[in-house]
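A single protein chain has been omitted; all remaining protein chains appear in their positions.
Note that the chains are named A, B and C in the order they appear, and that numbering of residues resets to 1 at the start of each chain.
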Amino acid sequence: MERAPLLSVTDVVVDFKTRHGNARVLDQVSLAVESGEILGIVGESGCGKSMTALSIMGLVPDPPGKVTSGSIKLGDRELVGMDQEGLRRIRGKDIGMIFQEPMTSLNPVFTVGEQIAESLRQHENASPKAAMAKAVDMLRAVEIPEAEARAKAYPHQLSGGMRQRVMIAMALACGPKVLIADEPTTALDATVQAQIFDLLQDLQQETGTAIVLITHDMGAIAELADRVVVMYAGRVVESGSVRDVLSRPRHPYTKGLIACVPHLEEEPGPVRKELLEIPGVVPALTDLGAGCAFAPRCGEVMPKCRQQKPVLTEAGDTQCVACWAVHEPAAAS
Amino acid sequence: MTDHAAPALKVQHPLTEMAAMFFQNRSAVAGLALLISILLFTFVGPYLYPTDPFEMVWTPLSFPGEEGFLLGTDYLGRDILAAMMAGGQVSMAIGLAAAVISVVIGVSVGAFAGYYGGVVEEALMRFTEFFQVLPTLLFSMVIVALFGASLLTVTLAIGVVSWTAVARVTRSEFLRIRELEYVSAARSGSARDGYLIFRVILPNALPPIIVQANLMVGSAILFEAALSFLGLSDPNIMSWGQVIGSNRPYILDAGFAVAIPGFAIFLTVLAISLIGDGLNDALNPKLRQR
Amino acid sequence: MSFWNTIAKRVGYGLLLLVAVLVLNFILISIAPGDIADTIAGDMGGADAEVMEEIRVRYGLDQPFYVQLWRYMSRVAVLDLGYSYFFNTPVTTLILEKLPATLLLVFSAQILAVIVGTFLGVVAAKKPNGIVSLTVTFLSLFGFAAPVFWTGILLIILFVSIFPLFPVAGMIDVTVEGGFFVRALDVLHHLILPMVTLASIFLALYSRLARASMLEVLGADYVRTARAKGLPQRTVLYKHALRNALGPVVTVAGLQFSAVISGAVVVETVFSWPGLGTLALQSILARDTPTIMGILFFSSLVVVVFNILTDATLRLIDPRIKTG
Partner (left out) sequence: MTHSVQAAPENPSLVVRDLKVHFGGGKAVFSRDRPVVHAVDGVSFSVPGGRTFGIVGESGSGKTTTALAIMRLVPITAGSVTLNGEEISAYEGRELRQSRRNYQIVFQDPYSSLDPRKRAAQIVREPLDLMNIGNPRERDERVSELFTQVGLRPEQKALFPHQFSGGQRQRLGLARALSTRPGLIVCDEPVSALDVAIQAQILNLMARLQADLGLTYLFISHDLGVVQHICDEVAVMYLGQIVEQADRVALFSEPKHPYTKALLAAVPSVHATERDRRNRVRLAGDPPSPINLPKGCRFASRCPMAEERCRQSSPPLEDRGGGHKVACFLA
């Protein structure tokens, strides 16, 4: 390892108390974000990808949730166990975040200009006037037409795409080192999604802000991310460069995730193929057994998979995989 | 094709689940126990303690405990304990009947407004707003004053002025549920309006209506008490409010004659609202999923 | 649609509601057993049929229903609500004399309940399982279950026999002399107990509502956004959350005005507060129909006015509300 990454998450465990017992929503999650890169986190609903983001932000709802163990470092500052005041200074200043639902993520009773300016007043001690001027600049930066006028608009007067641009402007206002984008386009139409992706990529190139892109869409990962982390049932099952993971997925779950989606082809054949299925459903996080959480749905399952959790281990230049079938193929026979 | 993660095959009716939730709630169970005790006191009590509540039995306004009169006597020397039993029957009967009236009116108005929308909704909601503008107690005082203070007019007067809250709740539930896809699914399964209103939407709209109806019983009891307190009830019928109203001039000498029936009302309504809170939690799907 | 346009529309609509109240008044009088002639005859100690007929002609009772209704409405349009034989005064004069006392009581109790209730609700929502939260829950149960006259009477017993701090009856002390300020203080002194009694019911309702509304808002996405921006807890709570949580409280408070007036009738009776409620009870016991109907009309008018004010407040709180 040449130098410490910008943001590193190491062996983070998050537990939630539920009526049905303890749910381990994150289990030994580790990942690193280098400055200037786009890291994708992909998985189905409930796999823990959003919870990873919240734990980085120090926003895991407590109670019922709790970061049980592990370490999250921004540069050399340890975020796990940091007091609320310290975390507050980092949130919005060093780490910005945008969310899935632009419709509900903006406060309906304040103008969008005010909501952006507020951050600047908070973190940079800007005067109200200077903050508002910077807010209008930010609206321009995210390519909102008539920024002056739009700054005075309330969220309900803007379209979904515009609101997501406002969220981006807000998150980037204080020049954060990392931007976490949690399913930023899931609620938007395809053409608007493309606009937002272009915008994120442009801004990333201009400012050098690292982006953590959380999504369920492998296509989005392919188009935007440099590296990808695949999560299943609260654990990282595979990680590596996007090119390697997409062209040579090693974990059976990653393979399934890529193959079960009907990808848009430019030259579709005249024959309709049957899609590959991952049988069954995601297990409840309250009763994960001792073995690999994917074992009940896995086509390559071995006896060992049901007894012991596989550890994330290097498998190729950039790839790491947590799968016994990859690390100990001999055991299969 | 098989499904590996089959859910537990325990067939639990939603109602059973709700009952379980309700009985896990300690304050709700306490409320239920309290209400049952009060019902036993008022309806079974008179058989164990057969004293005529209208008969003068001892010196007026004697303190509780004197001469074996556990709760003392009122300004006419009548036994307050007997009055509490007899009065409770009337208070609760009026409360229940008035609540039924207001729920029937409120659910009908709200359901039709919410289901049909458009002009029907507009007309019904204007009608509801009209009743919201009339100060409820004043309006029922007027009705009682004009048509006489019989048990029937008092009950009707309370029922007729208090249905608007039920109508609002019912309408907003109908507006929400009628947009859900299972209603469209039933319609494309060739259901008629009546089936959709009564068999599809109403059962799903019931939880908040039940909670509201439960509160209606409590507020109807309070309402009757207020009318009686003001002297607008049938003097020949004993009710808790009536005991308070008739003893009011003597509060400074014999506060107990007012405090005791007031406390009875308080306990009853408290029991009802504890049950209401429990029902609310048990019927609220958001809480149940946790 | 602009703010003022909408308000103007609400006012127009309020007038329509008041006309409807008048029609209802009139219908009630018409279908109730007995008429003015009977009442007057009763006051005179009985009259023969001829005199009764004369009275009926004099008061237009022999006219068809719609003519009577029209006459009634056109008189009300110039604020002529008839003449009270019981008080020997025009009804409008009678009501206007008593109205300020009731308005003072209703408005101060409502304001007290909304402010204290919201405050308690917010504090309770900060710690949903804390001691304040428990108190709010307890208060709201007590406030709903305790009959308002019982609360009032308990307070009277308390303040007469144990802590004689506040006067328990009336609105002014005739022995107090002095300028406007001194007399105003005297009224406030008298106001405290009735106001607190009346506010107690609604305080319970609003604190519970504010707590629930705050808890819901605190789970909203935009509150998460505010936290993600690194705003301090108090900004998140009192700026982002409270402003949104106020909406439901103000809405319900607006709907409660007719209930507050109803409560005021009882409270005025308990504390001998010289307002519309006391007047209403007197006129009902005396079967003074013109006064009763006048009070019903005026109190509806007050509710309509307060509803419009509530509507305006809501619009200022939440920019999303466009049309009624």
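The rule we apply is simple: contacts are C-beta pairs under 8 Å (C-beta built on N, C-alpha and C of every residue); 3 or more make two chains touch, one makes a residue touch a chain.
Bear in mind that the values here come from a model prediction, so they are computed numbers and not experimental data.
Chemist: With the full complex in mind, choose from A:Val13, A:Leu59 or A:Val282 the residue touching the hidden chain.
Modeler: A:Val282
Chemist: One chain is left out of this view; which of A:Ala4, A:Ala149, A:Cys260 or A:Val311 touches it in the full complex?
Modeler: That would be A:Cys260, which touches the missing chain.
Chemist: Considering the entire assembly, which residues of chain B contact the chain that has been omitted?
Modeler: 1-3, 5-9, 11-14, 119, 122, 126, 180-182, 184-192, 195, 200, 203-204, 285
Chemist: Can you list where chain A touches the absent chain?
Modeler: 44-45, 159-162, 189-195, 197-198, 201, 216-224, 242-243, 246, 256-258, 260-279, 281-282
In this section, only the chains that are shown with their structure count from here on.
Chemist: Where centres are the averaged C-alpha coordinates, which chain has the largest centre distance to chain B?
Modeler: The chain lying farthest from chain B is A.
Chemist: What's the distance between the Cα centroids of chain B and chain C, rounded to whole Å?
Modeler: Roughly 23 Å separates the two chain centres.
Chemist: Taking the mean of the CA coordinates per chain, how far is chain A from chain C in Å?
Modeler: Distance between chain centres: 54 Å.
Chemist: Which of the residues in chain C end up touching chain A in this complex?
Modeler: For chain C paired with chain A, touching residues are 220-222, 224-233, 235, 240, 243-244, 317-320.
Chemist: Would you mind writing out the residues of chain C in touch with chain B in their complex?
Modeler: 17-18, 20-21, 24, 28-29, 32-33, 141-142, 144-150, 153-154, 156-157, 160-161, 255, 258-259, 261-263, 265-266, 269, 280-281, 284-285, 287, 289, 292-293, 295-296, 299-300, 303-304, 307
Chemist: Residue numbers of chain B touching chain C in their complex, please.
Modeler: Counting only chain B, the residues touching chain C are 129-130, 132-139, 141-143, 145-148, 215, 218, 222, 225-226, 229-232, 241, 244, 248, 251-252, 255, 258-259, 262-263, 265-270, 272-274.
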